[in-house]
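Complex shown without one protein chain; remaining protein chains in place.
Should a chain be cited, it is by its letter among A, B and C, assigned in written order, with residues numbered from 1 in that chain.
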Amino acid sequence: MNGKIEVGVLGATGTVGQEFIAQLANHPWFTVSWIGASKRSAGSKYRDATQWRLSSPRPDRVADMVVDSVKPGRAPGLLFSGLDSSVAGKVEDEFAKAGHIVVSNARNHRMDPVVPLVIPEVNADHLQLLSEQAESKGWPGGIVTNPNCSTVVLAMALAPLRQFGLSKVIVSTLQAISGGGYPGVASLDIVGNVLPVIPGEEAKIETETKKILGRFIKTRIEPHAVTVSASTTRVPVINGHTEIIAVSLESNPGPRELVGALRSFSGQPQESVLPSAPKQPILYLEDEDRPQPRLDAGRDNGMAVCVGRLRACPVLDYKFVALGHNTIRGAAGAAVLNAELLKENRVVQ
Amino acid sequence: MNGKIEVGVLGATGTVGQEFIAQLANHPWFTVSWIGASKRSAGSKYRDATQWRLSSPRPDRVADMVVDSVKPGRAPGLLFSGLDSSVAGKVEDEFAKAGHIVVSNARNHRMDPVVPLVIPEVNADHLQLLSEQAESKGWPGGIVTNPNCSTVVLAMALAPLRQFGLSKVIVSTLQAISGGGYPGVASLDIVGNVLPVIPGEEAKIETETKKILGRFIKTRIEPHAVTVSASTTRVPVINGHTEIIAVSLESNPGPRELVGALRSFSGQPQESVLPSAPKQPILYLEDEDRPQPRLDAGRDNGMAVCVGRLRACPVLDYKFVALGHNTIRGAAGAAVLNAELLKENRVVQ
Amino acid sequence: MNGKIEVGVLGATGTVGQEFIAQLANHPWFTVSWIGASKRSAGSKYRDATQWRLSSPRPDRVADMVVDSVKPGRAPGLLFSGLDSSVAGKVEDEFAKAGHIVVSNARNHRMDPVVPLVIPEVNADHLQLLSEQAESKGWPGGIVTNPNCSTVVLAMALAPLRQFGLSKVIVSTLQAISGGGYPGVASLDIVGNVLPVIPGEEAKIETETKKILGRFIKTRIEPHAVTVSASTTRVPVINGHTEIIAVSLESNPGPRELVGALRSFSGQPQESVLPSAPKQPILYLEDEDRPQPRLDAGRDNGMAVCVGRLRACPVLDYKFVALGHNTIRGAAGAAVLNAELLKENRVVQ
Partner (left out) sequence: MNGKIEVGVLGATGTVGQEFIAQLANHPWFTVSWIGASKRSAGSKYRDATQWRLSSPRPDRVADMVVDSVKPGRAPGLLFSGLDSSVAGKVEDEFAKAGHIVVSNARNHRMDPVVPLVIPEVNADHLQLLSEQAESKGWPGGIVTNPNCSTVVLAMALAPLRQFGLSKVIVSTLQAISGGGYPGVASLDIVGNVLPVIPGEEAKIETETKKILGRFIKTRIEPHAVTVSASTTRVPVINGHTEIIAVSLESNPGPRELVGALRSFSGQPQESVLPSAPKQPILYLEDEDRPQPRLDAGRDNGMAVCVGRLRACPVLDYKFVALGHNTIRGAAGAAVLNAELLKENRVVQ
């Protein structure tokens, strides 16, 4: 297959799985050669097993592939996992034991002390945990995870602020319905409405962020000292999580310094020009009424996080708005970028 | 007219004016005997001058009334103002000079040091400013205002917390489109979208709240010392502003104490059983997924504020969600309750 | 209980069941004394068994009742059925066999030749089928049904046109999401979207309408000769089905005659002033931009059907728009009105 690396997708029929198929359709390095899903779908053609829910067309090549069950055996070495958290823990373990590298979007292993929770621009160095993982788990493969969709947006916006003594964060999220999967949120619950909670989400934001912003020290991650308080809501938006953020910064920077830090923020994906890397990971928008999910979530193929409205906060130090595409930068695109990072760093070959 | 007090509505054809007409349709104390609007409408029947935008039917009696211009002369003593802020300042002054009591929803006079900015349950005693107003302005009438729609929700939820040493507040609002008037927010801006700013709204919340929660001292209002930081957004909801609130409370209360204080909060409207008063001004909802604007904004005829999800905040002390009906509790209903308070306190007779 | 007739609700925890509870909360003739639901809920308090989804508050009296299983035994003589069609057929049969009168909103028995399919204003005389039903089924109870939610709106708008030689109808529906139950339509399918089909719905409209508009002849219903062609769609509206209707009328009436016929249409509910009867079953609205579901579905407590935009059709004879509240006039309110009709006609005592 043109010298591309063969990859598989675990949970290929679900919403995240579909997004993986779409993101990988014309990928320069990877080609999908295997798809796995629950017993219900195994044995069927992908075309028949999936109710395609994306506005981008379903790639014909994959549509004709036969779905396998989620057992190691026929699967290639590199796997993307869009599995539901009810099964992801056990299944991903099995594949790692069998020698596969699993790049997972599931939440099950994110907070495992030996599993890297990676945003390539922020903490690529956390991949060093993989040796520790191999040793402590005693498996030939490995698991790398990306954060929860709302955490990605927050952690990217906060990463450039660490240098200013980031100490406290209060964030309120307005999250898109695609974050709830399919069928997910009932229309009667959200049309013309707001849901004031997303169960379990706040704890994820409050803990994952500290791990991502933390430092790798020899064999473990020292979590960042920042205290995060999250309130999550669901709003009738298709794609794009909007986050209202207030921060305390101990070094007392000026607003221009902050905007400069956001705009110049960059990491290994940009240096190595990884295929899915946005040119600028963070776009600071000047217009007072931006970012908006419908207009801005898709910036740079959905991989850029947009920030706007930076201004003084009378209670903490600054407040601003951040926005990211939850199924791309916050899920499938995040995992693909992680895989690109693994290849670039020769973890995958 | 059955011994009811005759009242007029300034700006009767606009969205707030229509809400006044609806709220007053079967009022036990007041009856609309005069309606005023811009020159364009003056001389027409209300029926013809107004594109009725409410789901409650347009009262037939008012539909047949002829719209007057907004000049004193034929207007009765008590007036409700739903005027646009571009004209409200000057017009309301004129009516007060001519001896009318103007109960206004417009923002123009809210922060005037001698104009009461009143939520009857919270600061009915601020009506004492009226003597100072009469003296300093030298007019026989008077102006009483109600807060901005998003301020009402916040100030009501905070009022019972003053006793616990309320010192800091961070609030993110998710505001309904009806708050923007008609035609107001363009559908292309809000369908499937979030607007990350409502111009001018944050300053109103940050200043009005301090005045409302403040103390009347002889001739003036001493603002409350609380620091408020507001971020406002618009969401595709018809009615009901949702507010995500975090607070610092210096006396270190427990959560049960707080819920008790919210639930038992009450004021003169409840003691005097004013016609528009909700039984309980604040409803604390136990279900984790409440309050929701579509299901809860209309509680107790839209006059109750709902609170839910009270829990510890890792950064400040507590966080919770509040919700109120922006065109009723936040606008027309607020003004009608103010007028009932004025009558009860014999300012209006 | 104040001399009211005790009634039960089958399927009380579902969306139609909840609407029944709400409609019957303050009913002058009926009082809910029994509620039945699936085994999963039986034995629990209604409060705990139900996630209340209506914006009107859940009646406290019913909230404390214990849910029974859907077996005859403790149930009162008159029952409202909001059962899902997967079980309604068998369960309703059992209750009829056990002597109960079942007023059903389920589709299962609607087209049974001996079961009346009734809209009280249109075909109250079809209740005469009940004797035939008792005889042919050999049971002491009976079943009366109301039409599908989209059929009600169409059949009511067509009923006054029968006198003009109604022969052909083409109808396109824009149906609200509440018609799909809960969780029903997934939000990802309908936010900012239209679904071009509602499976099974078109056949119901095309057949039920003919039965309702038909004539009772001795022991059976002679279906009306009209040919109906239906296309159904789902739109992101909470309540209110909008229908775009074109008709052929053989007697060549003028538009004023038609509007007159719609406006003066009336039936036994109006003559007998049944508690749930709207004053005028059909409201003809003059404004070109009406009816609209958000503004007009709730007219006369959701029991009136609104019609507007009557004009010549270049292909058939006339076209117009009709609108009705799908969960009230199209479901729970329809069944309650049927029960009132049964009591008025002494089928229920």
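What we mean here is this: contacts are C-beta pairs under 8 Å (C-beta built on N, C-alpha and C of every residue); 3 or more make two chains touch, one makes a residue touch a chain.
Remember, it's a predicted structure, so these values are computed and weren't measured experimentally.
A.B. asks: Out of all the chains shown, which come into contact with the hidden one?
C.D. replies: A, B, C
A.B. asks: Who touches the missing chain here, B:S187, B:T219 or B:S264?
C.D. replies: B:S187
A.B. asks: Check the options A:P28, A:P57, A:P113 or A:P140 and report the residue that touches the missing chain.
C.D. replies: Answer from the full complex: A:P57 touches the omitted chain.
A.B. asks: Looking at the full complex, which residue from C:I170, C:L249 or C:M303 touches the chain that isn't shown here?
C.D. replies: Touching the chain that is not displayed is residue C:I170.
A.B. asks: Considering the entire assembly, which residues of subunit A contact the chain that has been omitted?
C.D. replies: Where subunit A meets the chain not shown: residues 53-55, 57, 191-192, 238, 294-296, 298-299.
A.B. asks: Against the chain that's been left off, what residues of subunit B make contact? List them.
C.D. replies: 53, 177-178, 180, 182-192, 236-238
A.B. asks: Which residues does subunit C use to touch the chain missing from this display?
C.D. replies: 168-170, 172, 174, 189, 192-197, 199, 206, 227-229, 231, 233, 235-238, 242, 244, 246, 288-295, 308-309, 313-316, 319, 321, 323
Convention: only the chains that are shown with their structure count from here on.
A.B. asks: For which chain is the distance between its Cα centroid and the global protein Cα centroid smallest?
C.D. replies: B
A.B. asks: Greatest Cα-centroid separation from subunit A: which chain?
C.D. replies: Chain C.
A.B. asks: Roughly how far is subunit B from subunit C, going centre to centre by Cα mean, in whole Å?
C.D. replies: 40
A.B. asks: When the C-alpha atoms of subunit A and subunit C are each averaged to a single point, how far apart are the two points in Å?
C.D. replies: Distance between chain centres, rounded to whole Å: 47 Å.
A.B. asks: In subunit C, which residues are in touch with two or more of the other chains?
C.D. replies: As it turns out, subunit C has residues touching two or more other chains at 53, 191-192, 238.
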